[in-house]
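Let's look at chain A:
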Amino acid sequence: MAKRVLAVDDSATMRQLLKMTLSRSGYEVVEAEDGAKALQKALAEIFDLVLSDINMPVMTGIELLRSLRKLAQYKFTPIVLVTTESQLEKKQEGKAAGATGWIVKPFEPEQLLSVVTKVLR
Partner candidate 1 sequence: MMDFGDLQQLQASFRHEADDLLTDLGGALLLLEQDPHNMDVVNRVFRAMHTLKGSGASAGFRRLANFVHHVEEVFNRIRNQQLQSTPELIDATLKACDCCAMLLELGSTGSDTPLPLETEVLAAIRPFLPEMDKAAGKAQATKTPATAPARYKIGFRPNREIFFSGTDPASLLLEIADLGEIEIRCDTVDLLAARDFDPEKCYLGWEVFVETMQSEDALRAVFLFVEDDCDVSIEKQEPAASARSDSKEARFRGAAQQGFTALGFALDQCQSGDEKQGLATAHRAAQTLISAGKAHGHARATAAAQEVLDAIKAVQQDGILDGDWLLKVKALIAAASQAVDSPTTEPAVSTSQPAPSRPAEGSSAPEAAIGAAAPSIRVDAVKLDALMRLAGELLVARGALPAFAERVELIAREESPKSMAKEMRDAGAKVSRLADDLQATVMSIRMMPVRQVFQRFPRLVRDLARNLDKNIELHVNGEETELDKTVIDSIGDPLTHIIRNAADHGIESKADRAQKGKSAVGRIDLSAYTRGSTVVIEVKDDGKGLDPDKLKRRAVEKGLLSESAVGAMDEEAAFKIILVAGFSTVDKVTDVSGRGVGMDVVRNGVEALHGAIHIKSEIGKGTRFRIELPASLLVSKAIRVAVSGQEVVLPIDTIRNMVKIPKSVVRTVQGQQIAPVRGTVFPMLWLAHALSFDRVEERRAELAVAIIEAASGPYGLVVDHFLGEVEIVVKPLNGVLAKVPEYVGAAIMGDGRTVLVVNTDRLFSLQRPPAIPQAELAPGLRPPIPLARAAAAGR
Partner candidate 2 sequence: MKRNVLIVDDSEFTRNYHSYILREADFDVVTAVDGADALEKLYSRSFDLVLTDINMANMDGYEFIRRVRSSGDYNDLPIVIISTESESEDKSRGFLAGANFYIVKPSDPKPLLENIFMVLGIEAPAGGGS
């Protein structure tokens, strides 16, 4: 069965890029445009991987991360932050909140895929 990925970003372009790249490689991608919507979807169905932007309205990626890690079903799910921030605090904050990894935008589709393959291995 295809692995299911939740792609969270407030930018439609980014969501499209994530979906385009991943669905071509056989992943099933569900989009969410902010942390709150992502959380709703994550509660309603189960995902193998969450890719999330940090800076989003309503609920940020870090908040989403913290909320997800509190849920039994997302305790061990890989959650990768996809963001333009390369600031140290943000990174540390992300890691502390339970992020599995980090991808800096812009990235090559190949880069994204290799991260996804790795964390889902």
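Just so it is clear, a residue touches a chain if its C-beta (ideal position, glycine included) is under 8 Å from a C-beta of that chain, and two chains touch if they have at least 3 such contacts; residues count from 1.
Per the selection procedure, all candidates are chains of the complex that A comes from, given by their letters.
Because the structure is predicted, anything quoted here is derived from the model rather than measured.
J.: Touching chain A in this complex, which is it: 1 or 2?
T.: 1
J.: Tell me, which parts of chain A touch candidate 1 in their complex?
T.: 10-14, 16-17, 20-21, 24, 53, 55-57, 83-84, 86-89, 91-92, 95, 99, 101-118
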